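Each remark here refers to the structure printed beneath this line.
Every protein chain of the complex appears in place save one, which is left out.
Note that the chains take the letters A, B, C, D, E, F and G in the order they are written out, and that residue 1 is the start of every chain.
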Amino acid sequence: MTTDEPVLHPVGEKLPSLLQSGEHDLCPGCGEPVAIRILLETLAELGLSTSTIGVVGIGCYTAFARTLDVDLVQALHGRAPSVATGVKRMQPDKAVFTLQGDGDMVNEGLQEVLHTAARGENVTCVLLNNGVFGETGGHMTATSVLGQRTKTSLTGRDAEYHGYPIVIGDLLAQLEGAAYIARGSVQNAGAVAHTKRMMRKAFESQMAGGGFSMVEVLTMCPTGWFVPTAEGPGYMGDTLGQVHVMGELKTR
Amino acid sequence: MTTDEPVLHPVGEKLPSLLQSGEHDLCPGCGEPVAIRILLETLAELGLSTSTIGVVGIGCYTAFARTLDVDLVQALHGRAPSVATGVKRMQPDKAVFTLQGDGDMVNEGLQEVLHTAARGENVTCVLLNNGVFGETGGHMTATSVLGQRTKTSLTGRDAEYHGYPIVIGDLLAQLEGAAYIARGSVQNAGAVAHTKRMMRKAFESQMAGGGFSMVEVLTMCPTGWFVPTAEGPGYMGDTLGQVHVMGELKTR
Amino acid sequence: MSTHTVTVRGTVHIDIEMCKGCELCIPACRPAVLVMSTDVNETGYRYPELLPGCTGCRACLDVCPDFCFEVFKYEHPFTVEVDA
Amino acid sequence: MSTHTVTVRGTVHIDIEMCKGCELCIPACRPAVLVMSTDVNETGYRYPELLPGCTGCRACLDVCPDFCFEVFKYEHPFTVEVDA
Amino acid sequence: MSKRLMEGSEAMVEAAITSGCRFFAGYPMTPFTEVLENFAKKLPEVGGVCVNAESELEAVGMAWGALATGARAATGSTGQGLSLMQESFSEITLAELPLVAFNMARGQGDYFQSTRGGGHGDYRHIVLAPMDIAEAVELTQLAFHLADTWRNPVLVQGDYLLAHTAESVDVSPADFGPVPDKDWAVDGSGGGSGASKVISPLGIGKTNTPGPGIEGQMQAVADKLTRIAAAEPRAESGFLDDAEHVVVAFGTPAKFVRYAVRRLRDKGLRVGYVRPITLWPFPADAVAAAAAGKQSVLVFELNAGQMIDDVRLAVLGSAPVRFIGGISTDHSGFGVGALLDVEVIAGRIEEAVQAGVAA
Amino acid sequence: MSKRLMEGSEAMVEAAITSGCRFFAGYPMTPFTEVLENFAKKLPEVGGVCVNAESELEAVGMAWGALATGARAATGSTGQGLSLMQESFSEITLAELPLVAFNMARGQGDYFQSTRGGGHGDYRHIVLAPMDIAEAVELTQLAFHLADTWRNPVLVQGDYLLAHTAESVDVSPADFGPVPDKDWAVDGSGGGSGASKVISPLGIGKTNTPGPGIEGQMQAVADKLTRIAAAEPRAESGFLDDAEHVVVAFGTPAKFVRYAVRRLRDKGLRVGYVRPITLWPFPADAVAAAAAGKQSVLVFELNAGQMIDDVRLAVLGSAPVRFIGGISTDHSGFGVGALLDVEVIAGRIEEAVQAGVAA
Amino acid sequence: MERELLLTGIGGQGVQLAAQVVARAATLEGRDVMLFGVYGGVMRGGNSDATVVVGDGPVQAPPIVSHAWSALALHPRYWEPLRVRLVPDAVVVVNSSLFDEPVEMPRVFEIPATQVATEELGNPMAVSMVATGAYVALTGLVSLDSAIAAMEESLPAYRRQHAAANAAALQAGADLVDALAAPAWPGLTAEAPA
Partner (left out) sequence: MERELLLTGIGGQGVQLAAQVVARAATLEGRDVMLFGVYGGVMRGGNSDATVVVGDGPVQAPPIVSHAWSALALHPRYWEPLRVRLVPDAVVVVNSSLFDEPVEMPRVFEIPATQVATEELGNPMAVSMVATGAYVALTGLVSLDSAIAAMEESLPAYRRQHAAANAAALQAGADLVDALAAPAWPGLTAEAPA
C-alpha cells in the first residue's frame, strides 16, 4: 500500500444531517434504521429540513423520536394519520409525514390510514412493514404473509387458523384520494437506492399538492422472525417480499 | 267485473314470517325496510329461521331490532363485525349476520369490517348503503359519491373539499379472506329480485363455510338527499349507483 | 265512453293505514294498475288504489317500505271490461 | 505466496463500537472487501474490517442499521498489491 | 354587539371562534351534531378548518395534530363518543396540549367520566358546566383561555337542552388577559438545527435537549394539576344567608333547581343553593362553606349519584348529605326526562327537608 | 393438584380456563401481552377460542359477541388499551353481559378509570385487585362467578409485577356455587317463533315482548349496582388491634405495605393495615372500622392520589387521612419504580407517624 | 318579569315558525328571550311543541317551564300535557276550528285560525300565523310590527316568497281580536294594532 497522504472526498456521512445521534436500542440487523436513513436523507436533499413536521407512531422505530432532528409529534399507536391531518391543515405549506409500523398502521390504525387516503389528505405516510409487532415481542400482524414465522405463528402463518394478510399498499392504491403509493425494501443496497427514489417522489408529490402518498418499506425483523441477522434479508425476500411486491403501485 | 267468489292463492304475505310487526318510524320512501325484507325472506327460505343470530349496528335500521323475529345482538355504532366474530366463534353452526349502514360500516367501523374480511371470518355482513348518516340528519358519509347531495354537501360532494368516496364493496373484494361480495339495490322490483339472489348466495356461502361474505344494498334516503320520495330511486341511480355499481364483485 | 278488456290474474290487499304515501309502488306495477288516491289516510298520506288488471306479480309488495301489500293470484284468471 | 493488484478508489471509516455484528454490510459490499473480525468490541459483537479494494460505493453505509460507516472516495485512485 | 337569538350549539361555536378557535373535528351524534354543523359552517368563513372526521377516534387525533402546531383547536361529541377518545384524552393531557372538548351529554351520567378522567392514568381535565346559553358563551371563551394558560385540556359540559334551546345572547370577544407563549409548538422549522422539537406524552426530548422522562413528565403534570385545583374552582350560590338547607346541582338542571329554590323561598322555606361551575376542580370550599351549619345538603343531579361523592368529600360528614336526583330520560335516551321539572324538583326538596326535620 | 411454578399471567389464564372461560380476544401490550399469549396457547387445548384481535376495539367487540351466546368470555389489556374499550365497557354493562376483563396496568394510575367507569353514563364494574399470584388465581375464578351472578362486568386489576412474577401455585377449579341460568343468551333458535330475543343496552325488547325502555334499563342496572355495592365489598386487614395508625393500600403494592408494616411492628410501631380486595365496591365499612379511633390513616398507592378519595369517603373526617404514595415508574413507564421498596415505604410510614405525633 | 308562552300543534301546522316569530320579535324589541322547541322529527302528524319565555332581564326560567302564563293551541291532539303546565288564569289562544270541546279555563280566546287561513286567506299553510297574529294583538307580548319583521327573519331563503302572505295572515289574526284584551306587560295601553 502506498504511504502518501491521498486526497479524500466524503461520499457518505456517518449520520444523516437530520439525525442527532446514531445510537439506538434496536436489535442487530433491524431494517428500520436503514429505512429511517432513507427518509431523512430524502428530506434533506429536497431542502425540507426546516419545513417538515413528522408524526411518529408506536413501535420499535418510536425510539428514533429522540434522535431525529426534525420537528415531531408523537402519536398514539395507530393514530398518526389523523394527527398528521390536523398538522397539515394548520400548516399546509409544510411537508408532513407519518412514520408507522405495520402493527401501527395496518392493525390498530387501518381505518385511520384508509380514511386519510380516501380524503386525499396531502400527507406522506411512511410504513415500516416487517410483518410483526416487533416492539411487543414479534407477534403476527395483519401484514404477516402466509407461511411467515412470528412469535404467534412459529410454524408459519396459516390461512385457516390466522386468516389472510392485508396487502396494504395495494389496498391504498385502490383509493381515488391516493396520489402516489409505492413499496420498497431495505433488503440490499440496490433496494435501498430504489426505495429512496420512491421516497423522493412521494414527498415531491406532496409538495406539489398531489394528495395522499405512501411509501411502504419492507424491513427486516430478525428478532420477531427468529432468524439470524444475516439471514434476515433472504428470509424477507422469501416471505414478505413474495406478497408485498416491490414497485410503484399508484402514480398520478 | 265478475262477482263469483274466485279461488285466491297468496303469493306474497304482508309481513315476512320473520317480522313481528310492519310498523316502523322510518321515513316515507326509505329503502331500508325493503332491504330488510329481502334479508328476512332469504333466511326463512333457506330454513335458517331457527338457527340465525343477527348483529345490528346503529343507524335508522336499528329501529328494526324490535320487530325482527330473529335472535339479535345490538352492537355499538361500527362494532358489529367484531361482535359477529365473537358470536360465530361460539356458535359456528349458526348463520351469523350483521346489519349495518354505510355510516356504521364504512365510517366508524371501516377497520372492523376489513379485518373481519381479511380474517376470512365466516359471517355475512349486510350493508344498507344510502351514502348518508340518515339517523343523525343526512350528513355525508365515506360512501357518498362525488356530486351527491347530503346535509353537509348541499351542492354535491366535492372531491377537493370533501375527499373521495370509498367504494367499500370493491375494497372488500380485494381481500383474500372474502368469499362472496355482491352489490344490489332496492331501486326497483327487478333490482330487489336480483339482490335477493345475492343475499341467498351469501348465506349459502356462509353455511358452506366459505369465509367472509358481504351483500351491499343501495337504499334510498329521500330525507338525507332532500328529494321527493318518488324521485329517490332515480336520484340513486344517477348518483350512488354510478359509482357503487350493482353486481357480484367476488365469488369463490 | 269506450271500454276495453283487461285480464285479471291477481289482486292485492292494501293496508292503507300503514301507507306513508311514498309512491314507490306506482312505477313498480308493470300493468300500471296502482294509482294514488286523492283522499288521505288517518295520518294524512295519500295511498295507492288498485285498478283492475293486477297480475299478482308482487312487485308492489317487494318495493313497498311499509309492508302495505298482500298479493294473491287467482286460480283462474278472468277478464273484465274497463273504461278506456 | 502469490499476490495480485487491486485498485483502491475509496475507503471507509468504521465505528466498530457502534457495530452490533449483524453482518448486513458484508454481502452489500460488491468487491467483497469487508470481512467480519474475529475479535469482539466492548459490547461483545464481531464487526467488519476493511480489506483493500474499496470503491467508495457506500453500499455498506446504506444497509448498515447502526450508522457505523463513513465513506470516502480518493481523488486519485491507486493500486496496491495484496496476497491472493 | 347586540343580542341575537341563537341556539346553544350555534352560540358556543361563535364563542369558540371569537376565542380564536381555528380548527374543529367531530363526528355527528345527538345532541352534539349541531355543534359540528355550526363549526362546519362558520369556521371556513374565518379561514379556519372543520373536518367532518370519519369517527370520534379520528376527530380527537386531528385536533391533537392541530394543537401541536399551536393553533386553538377543539373537538367534541356526546359522552358516548367521548368514551372512544379516552386514550387520547389521557395522553394528550400528558403531552400538555390545550385541547378544548365539548361534551353535549345525554343527561348527567358522564360526571365521573369528565371529572375523574375516563382514561388510564393520573390526569384531569378542567370541566366547565354552563347552566344556560349566556353562560355557555362565557365558559366556552374561558375554556380556550384556561387551556392555553395551563396547557391542559378543558371540557365544556352541556346537554340536550343547552344544545337546542335558543336564547338572545351577545357573543362578543372576551379578553381574559395574556396567555403564555406557545414556544413548544412545532412549525417544522426546527429540523437540522439541532434544536428540533418533539411533542410527546412520554416526557422524551431529543438527544440534544433531553426531556424529563416519563416519571418526570407524569409528576410535572400531577404538580400542575394540584396548582389548577387550587386556582380554578368556580361556583355560584344563592339564598344561603339564613338557609337551613342547601341544594347542590350543576349544568342545565341547576337552572331548574335555582328556579325551584326561588319558588320555595317565596313559600317561606329556608333553602339556598350552590352551583359548581367547574366540576373539576370541584369547588369544595364553596360547597363546604355553603353546607356549614346547615341541617341538610341535598344533591340534585340527573344520574344515579356521582357528584354526590364530591359533595361528601367537601362536606366530610359535617352535615347530612342526601340524594334527591336520579336517572331520568325520555324514550330516546337523550336525557330530557320527567325529573326536569321545577315542580318535581321543588317537591323533592320539600320532601327531603320535611324528612330531615322529621328524622 | 400440587403447586407448580407459574408466572402470574399464566396462572391467571389457567384460573380463567378452570372457571370455564372459553373465549378470549386481546391485542398485545406490555405488561398484558403474556396474558394474551397464554390464552392463545391454552384455550385451543380445551376446545376454546382465542382471537388475536387486530386492536382493542375489536377485542372487546368479539368478547361481547361471545358473551351474548352465553359463553364465559374475557378480554383485557393495560389501562391504556382499556381506555379504547370504554364505550363498549359502559354499554356492555347496560346490556348486562358478564364480561371479565384483565387490566395488567402500568402502576396504579387506573384506579379512577376502573372504579368510576371510564366510559359515559352510570355504570360500575366490580374490580378485584389481587396482591399476588395465589390471590390472582382465586380472584380470577371469583371474577367469572361474580360476573355471571350479577350479569355485570368484573375487572381483574393487576400490574407488571403480578404478570411477570412467578410463584408456586395450585390452580384447581373452585366451586362458588350455582349461578343463574343464562336464559337471556342467544343461540339463534328463537327466530320465527315470536319469542326471539334481543340483547341490547337500550332496554328494548321485541314487539311481542317489550323491554323496560332505556330509562327502565338504566334504572334497573343502577338498582342492581346498589345491591352489588352492599353485597360484595372485600378487604383484608392486619395488626389493627392496638394500632394507632393504619395504612391503606391495594394490589401488589399492598404486599409491600403489609411486609413493611410487619417490620415496623417488629420495631415496636403500633401500625396496622387494611387492604381493599374489591376496589369497587370499595370496602368502606372495613376501612371505616379500621380507621376508627386511629391517630392517622395513611394511604399508599402508586399514583397521584386516587383511592384516597374513597378512603376519605369511608372515613368521612373521623380521622386524618394522609397520602404517602406517589407516582413512581422506571424509564419504560411500566410502573415499577423506586417507591416499590419495603424500606422506602416503611420510611414513609414512620415519617408520617412522627409528623402526625409532632403535629 | 317573565312571560311564558307554550305552543302546541302537530307536524306541518307551523308551530315552530310561530315560536320563532314570537321569540325573534321579542329579541328585536330588546327583550331577553328563551326558546325551546321539541318536535318529533320528520313524521307528519307527530307532536310539535315549543316554549317561549320573554323577560325584561336575563331569563331565569329553565327551558322546560312548569308554570306558563299563556298558551297557543293549534291542535287538540297534544293539548292535555301542556294544559296542566298553565297557571290557573293563563291566557289561552285556541284554534277553535279544530277544537271540538271547549277549553274550560277563565281566559280562553277562541280563534278559528284554520278556517280563516283556508277560507278567508286561501292559504292553509298560514294557520299558525293567523293564531300568532291574534296572540300578539291580545297580549302585546310583542308588537305586530315586530312579529312581522321577525317572521321575515325566520323564513329560510328559499321560503322568502311567503313573507307577504304570512304578514297578511298575522294581520288577519290580529284583526280577529280586541287589542290588548290580555296585556302581557304592566302599563300596556290598547292601541289599534298596526
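The rule we apply is simple: a residue touches a chain if its C-beta (ideal position, glycine included) is under 8 Å from a C-beta of that chain, and two chains touch if they have at least 3 such contacts.
Only a predicted model underlies this, so the values are computations on that prediction, with no experimental measurement involved.
Check F:3, F:41 or F:227 against the missing chain and you find that the one touching it is F:3. Across F:22, F:145, F:197 or F:255, the single residue that touches the chain missing here is F:255. If you put the hidden chain back, the residue from F:168, F:193, F:209 or F:354 that touches it is F:168.
The missing chain lies against chain F, touching residues 3-5, 132, 134, 161, 164-168, 252, 255-256, 258-259, 262, 336, 340-343.
What we mean here is this: only the chains that are shown with their structure count from here on.
Least step count on the touch graph, chain A to chain G: 2. The chains touching chain B as well as chain D are A. Of all the chains, the one whose CA centre sits at the greatest distance from that of chain B is D.
Counting C-beta pairs in contact across E-G and across A-E gives the higher total for A-E. Rounded to whole angstrom, the centroid-to-centroid distance between chain A and chain C, based on C-alpha atoms, equals 63 Å. Here the CA centre of chain B is 27 Å from the CA centre of chain C.
Of all residues in chain B, those that touch two or more other chains are 27, 107, 110-111, 115, 142, 162. Of all residues in chain F, those that touch two or more other chains are 54-55, 87, 91, 202.
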